[in-house]
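Reviewing the structure listed below.
One chain of protein is taken out of this complex; the other chains stay put.
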Amino acid sequence: MTEPMMINLALAILFLPLLGFLVTLLFGKRIKSIYTFEIAIIILAFVGAVVLLFTKLSYYQNTDIVSQVSWINLGNVPLLGNTTIDIGILIDNISVLMIFVVTLISMLVHIFSIVYMEGDRLYNRYFAYLGIFTFSMTGIVFTHNMLMMYIFWELVGLSSYLLIGFWYEKKSASDAGKKAFIVNRVGDLGMLSGILLLYTTYHTFTFSQIFSQIAAGHFPLNSEFWLTVTGILLFCGAIGKSAQFPLHVWLPDAMEGPTPVSALIHAATMVAAGVYLVVRIFPLLTSGALMFIAVIGMLSAFIPATIALTQNDIKKVLAYSTISQLGYMVMGLGVGAYKFAFFHLITHAFFKALLFLGSGSVIHAMHHEQDITKMGGLRKKMPITYATFLIASLAISGIPLTSGFLSKDGILQGSFAFGSLTGYWIFAFVGFLVAMMTAFYMFRLLILTFHGEPRDHHKYEHAHESPFTMAMPLAVLAVLSIFIWYTPNPFNPEQGAILSNWIKTPQLVTPQDSRFNFMKSELPANVAVQQVTQNSEVMYSESYTQALEGAHIPSLLLSLTLAGLGILIAFSFYQWKKVDVDKLADSIKPLYKLSYNKWYFDEIYGAVFVGGTLLLSRALAWFDQYIVDGIVNGAATVTRAVSRFSGKFDNVVVDGMVNGTAYVSGFIGLIFRRFQTGKVQTYIVLVVFSLVILLFIFK
Amino acid sequence: MNTISLNYLVDSLKLIKPEIALSITLVLIVLVDLIMNKDKKFLPYVFVAGLLVTVYLLIEQFSTSAFAFTTAPNLGMVIIDPFGNFFKLLIAFATIIVIMFSVLSNEIKEGLDRQGEYYALMSGMILGMFLMASSADLILIYVSLELVSLSSYVLAGFNKNHVRNSEASLKYVIYGGISSGIMLFGISILYGLTGSTNLYEINSLIQASQVHGLTFIVASVLIFVGMGFKISAAPFHFWTPDVYEGSPIPITAYLSIASKAAGFALLIRFIKITFIQSVDPNGFWHLLNVIDWKTFFIIISILTMTLGNFAALWQNNMKRLLAYSSIAHAGYLLLGLTVLSNEGIMAIIIYFVVYGIMNLGAFLVVMLIANKLGSEEIDDYDGLGSKAPFLSVSLAIFLVSLTGLPPTAGFIGKLYIFMALVDAKMIAVAVIALLNTVVSLYYYIRVLKHIFLNDPQKETQVLSTSVASVVFLVVLITPVLLFGIYFTPLVDLAKSSISLMGF
Amino acid sequence: MIQVGLNHFLVVSTALFALGILGIVTRKNAVMVLMGIELILNSANINFIAFAKFGNFGFQGQAMALFVIILAAAEAAIALAIVLNIYKTFSTVNVDEIDTLKD
Amino acid sequence: MNVYDIIFYLFAAITILSAFFVVTTRNIVYSAYYLLFTFFGVAGIYVLLGADFIAMVQLIVYVGGILILLLFGVMLTNRITSVEIRSGSIHVVPATIGVALFAGILLASMWNTEWKSVDTAAPAATTQNLGFLLIHQYTLVFELLGILLLIALIGAASMARK
Partner (left out) sequence: MTYFPILSFITFLPIVGMILILFIPKSQAVIIKSLTLVITGIQVIAALFILHYYNYSLGGINDPNSFQFIEKFRWIDIAGFSWIGRIKIDYFLGIDGISVPLVLLTAIVTFIATISSWTINKSVKGYFALFLLLDTGMMGVFVALDFFLFYIFWELMLLPMYFLIGIWGGPRREYAAIKFFIYTLFGSVFILLVMIGLYFSSTETLADGTKIFTFNMLAMMNPHNFTQFGILSPLNPNNLRLIAYIFLFIGFAIKIPMFPFHTWLPDAHVEAPTAISVILAGVLLKMGTYGILRVCFPIFPEITQQLVWYIALFGMINIIYGALCAMAQKDFKKLIAYSSVSHMGFVMLGMASLNTLGISGAIFQMFNHGTITAMLFLIVGVIYDRAHTRDLEAFGGLATQMPVYTGFVTLAFFAAIGLPGLSGFVSESFVFLGAFGFGLIRVLTVVSTLGILLGAGYMLWTLQRVYLGSLKEKWTSLTDLTFREYAMFIPLSLIIIFLGVYPSAMLSLMNTSVNSMVKFMADAKVMYSSLAGF
């Protein structure tokens, strides 16, 4: 398979879902079964992705394939010469891996939805939306430039808006869609500013060109500080899309969407786009930016984890867990554990999609009951779902033999190493803490849902195992949550091809003095420049490698212990009921309430930002109507005072004379009218006086 | 002892052929009135015929420049020059149109038995105006002014049984009497200062010797009172709204155009001939340093237009509104004089043509509407747009032109005024004038609002318009629109009319 | 007392002029207003003749005065006719009561 | 102080005082009579200024014509039966102030002016000279006055007739 062929294949993968979207949307009304077209398309895309993955990783493992085309030609721009704005696609290991994940999960969700969404009024429309989502996501993955990234970034926002608000008759659903879009836009503003900085500095959007210019010592506004700022601003996009603190509030609400959608976009793909963005721009991140990213990641890992501890909605728990896991990834990137972070992205995609689909299966079985306190004992009724859910729970808790163990441990290892190299132990500390909490709340969820006695017997009676089209995706994902696909050694991910050959930490392009010490290149600067575009292994410095190796065993043991502890506590609380949970909650009531009420983020944002904006807008509208208009219209108050003296004035005002100059003019006119008394002798007196005045002026 | 030279008279009479024709017309009208005791519908046509002859004679001598009734070289009572001829032509045409008005007017028809007097007075008035436009002697100025005034006092009160007609004429006569009295007093002082009543002579006398400032200023200002009264410039405008409202519409129209034109012709001639020192190649006048005419006219014109526009905002009577609007237009016209340049005069002339057409048109429509509705109140115009679409659209065009919006002739008139101002670097004045235009839009558009936007209060019945009035309106609308987009002939006419005798 | 000269006559004429205006402005009766106008015209005539005499300007001044007198007669005739007409329509000749035309 | 001066002051006093009464007397008929004295005084002043012809015209036209006209006006517009034909005044205060200021300016300016003053005896043949002016230099004005009188005639008749 030649490179052009691969490009064409990539383009096909990109545009097939769009075709699916258009066809399904336009003929959705007429042809009942048009959704099958969309499903066929996505299967085709998946096959293409597999072929691409295979080809790329087998034959072009160290070659990046780029194809670009000029989208907009700006002509002969003064000072810059001929300028074009290019768009193009980049096929490298990261993108093919990502595309594989995206198309796979998308396909599984499509299949899962066939039964899950059956009978919905807008059945075909739903599949159309899935199509446009897949298209947008694929675009993000394949882009080789920042502009296209932004374009598809926004399109993903749109499709998520459409999908979250799919059941738009429900106010909560359309609210959630709106919230998701707007909160995302907040992050996008930062990203846009970052893009503006990049473009004004480099006059290109293409990553590789930007990187090589940075490596050549050309910075935004000629200062390294602004390079840091650029990095942080771009990362803002990721904060929004990946629902990182403090913009995480939209994701739990987004659970209003159909559950398969949650699995697709709010677990596996769209939210991962933020992480993917950071992965893409990783080379230009300075130590300051990385530190910022790490802190945000840490907070995002921690806060939602605490919230997830107490939630009762099955999907909410998963949502907060998603944020928390994404926080892990972001933190991992922040501490320089690039490979592990991306690895976690992939593994998490599978098991989190599995969890969501599993919960979908449960919800489907329970007739759209989502409260876990009303479930229980479903293990017997839904064995497949239970089994797959259990595997996923183990994976997310980081229990050995699962994929989650491999990737999560990598991140913890990275933060451990980071702590040891820089002294910032906080990341490692929080990482481990969250690992324990994760284990706890996942098993709390599992136990309450599947174990014990059924709490709602009526619903329980009707519960049943899901049909094949729903169970199959669960099985596939469960299989993919096993370690074997990634590495032969369940305790060391780096022995697998994925980490040793496919994912490689890119060469940083930031200046040496704005990197962490351990990241400083030991190669001469000019060599570094040449290596920018090459996909060669870079492992920062010798000391980092050592620290990482040193961290492996301690972090592994620690995380295992903590995860085990978390599971143990969960079992003792909910399965064996050793501790009265309600009593415990009572005894730490403030903390419990804080967690249960999601740290009051929604309330605070609602009051401060939404309320503030609305208040401001109302104030301005009032201002506009009364003050601005009033000022331009002349002194309305003066006029009103005058109107008391002249009854006629009111008539005229009513007559439509509420007008600009008219107020003042009318007033002046009124003065002039006073002279026109109708008495000719008065006129003559006035003439005499004006003559006197004229003579005085001109004497 | 002086000897009387017959040649002196004959030469002079040759130059005042239009005036002679007018006098003959006057006599003819009186005679026809006496002979045709019952049927007087020929009278207006006799008058028009006489006027056509006059027009012919005027055109014949249009570019002549000469003194008539000379007593010494380069002095004369009467001046025949293109400038004067232009105004005479304008007045003659306005008169013809007003006669047509009168034929159509219900108000004039009421006094059918006094038609002869009506036209006789009118012909006396036009004769006075002709002489106003061409006299260079203060005595003649005064007498011709009085001739115009006396006729117009009576005409303003023509329908003597109407309360407002007689009131208008009383106010007019009192106001006019005192104005001309004050003017006469000023003339007497000027005479005392210079020993002459001839403007050219006065000019050369002032150039030759120092004249005492203050008295001279007093005299000039007092003389200006009489002219300011005629052109209704503030603060001598007070009669205008009352008289315009009270008079029959044709007379109002006539006063607002012909009488004003004559007044302007007189004013310009008086200022230019009396006070000129030299004219520079760019056409700017250098006046004798006697009185700061520029500032004087700036004050007067801004006051006039501001007052006219702002007071017009409040009017509910269409005639009164047009009266104030004509005051405002006098202000714009005076702007042309403030520039004190030939360019300014040209602007005034252009403006006058345009103003004449559109103002006559507006009054004509108002009259036709009044004929039908029996009302001039703007409130009664509600819904006229559907009842009488042609009249309404015509009025709209005239009012838009009065506002000065392109592509109507009104815009061209304003354009030239403002060009003159900008060229003279009088930007602040131009800004004030332009803002005035914006104010004026409001009251003009208010009329249109009533016509088109308001729903009729009474039941709708379509008002028919006679063929004669339609033709007549079309005749007036055509130049308003035509000059708006192609004004070369207009400017050419003005250009050939700016030369005053002697300068 | 100084020799009577031009200025004395001018004072007389100015006084007459001022009184004329005063009369026009203050008297209610329209006929009396007309009387005021006549006073003004007379004052101007005094000026003309006085200037002509003292400035030795010839007879123009007198001719002017002559014209003015004739004009005054004509004006008075017309004005009185108008006043009579007013009396017919308003039943009064008080100028200040004739104010139906106003803003 | 010679006779000329005394006569001047006499006439001036008659003129101004009677004019003052014209303006101030409440009885209209009285003020018409005061107007007679004013005209008479003015005629005297004309004579003093050597304008004998004009003085005559003044007497004939003003006293004989205009004044009678005015008196008729008074009579026709008032109920003769009422003994007291009175007329009030308006605007007295503002008018007085305005007129005083105006007259003040006029006087001040005129008083301070250096008028051309040539001391010559009055020429005897005023009438002849005027006549010559009328048919020579002022022919047009003269003719025009004719038309004006015609117009006044027509106008007045038109206004006044029933």
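For clarity, chains are labelled A, B, C and D in written order, and residue numbers in each chain start from 1.
Here, a contact is a pair of C-beta atoms (placed from the backbone, for glycine too) under 8 Å apart; a residue touches a chain by one contact, two chains touch by 3 or more.
Model, not experiment: these values are computed from the prediction.
Counting contacts over the entire complex, the absent chain touches A, B. Of the options A:P78, A:G119 or A:G423, the residue whose C-beta touches the omitted chain is A:P78. Here one chain is not drawn; of A:H367, A:K593, A:R618 or A:R674, the residue touching it is A:R618.
Interface note for the absent chain: among B:F42, B:Y56 or B:Y486, the touching residue is B:Y486. Within the full complex, the residue among A:M98, A:V141 or A:L155 touching the omitted chain is A:L155. The chain that is not drawn here is touched, among residues B:S326, B:N342, B:N371 or B:S394, by B:N342. Residues of chain A that touch the chain left out of view are 71-80, 83, 147, 150-152, 154-155, 158, 161, 165, 168-171, 174-175, 177-178, 181-182, 185-186, 189, 192-193, 196-197, 199-200, 613-614, 616-618, 620-622, 624, 628-629, 631-632, 656, 658-662. What chain B contributes to its contact with the hidden chain is residues 281-283, 342-343, 346, 386, 400, 405-407, 411, 415, 418-419, 422-423, 425, 427, 430-431, 434-435, 437-438, 441-442, 445-446, 448-449, 452-454, 485-488, 491-492, 494-495.
The rule is simple: only the chains that are shown with their structure count from here on.
Distance between chain centres (mean CA atoms), chain B to chain C: 26 Å.
Per-chain CA centroids place chain C at a distance of 6 Å from chain D. Centre-to-centre separation of chain A and chain D, using mean CA positions: 102 Å.
The set of chain C residues touching two or more other chains comprises 17, 20-21, 24-26, 30, 33-34, 36, 45, 50-52, 55, 57, 60, 63, 67, 71, 74-75, 78, 81-83, 85, 95-96, 98-103. Of all residues in chain B, those that touch two or more other chains are 139, 143, 146, 150, 153-154, 157, 160, 169-171, 174, 178, 182, 189, 192, 195, 214, 217-218, 241-242, 311, 314. On the chain A side of its complex with chain D, the touching residues are 681-682, 685, 688-689, 691-692, 695-696, 699. In the complex of the two chains, the chain C residues touching chain A come out as 21, 24-26, 33, 95-96, 98-103. Within the complex formed with chain B, the residues of chain A that make contact are 648, 652, 656, 659, 661-662, 665-666, 668-670, 672-673, 675-676, 678, 680-681, 683-684, 686-687, 690-691, 694-695, 697-699.
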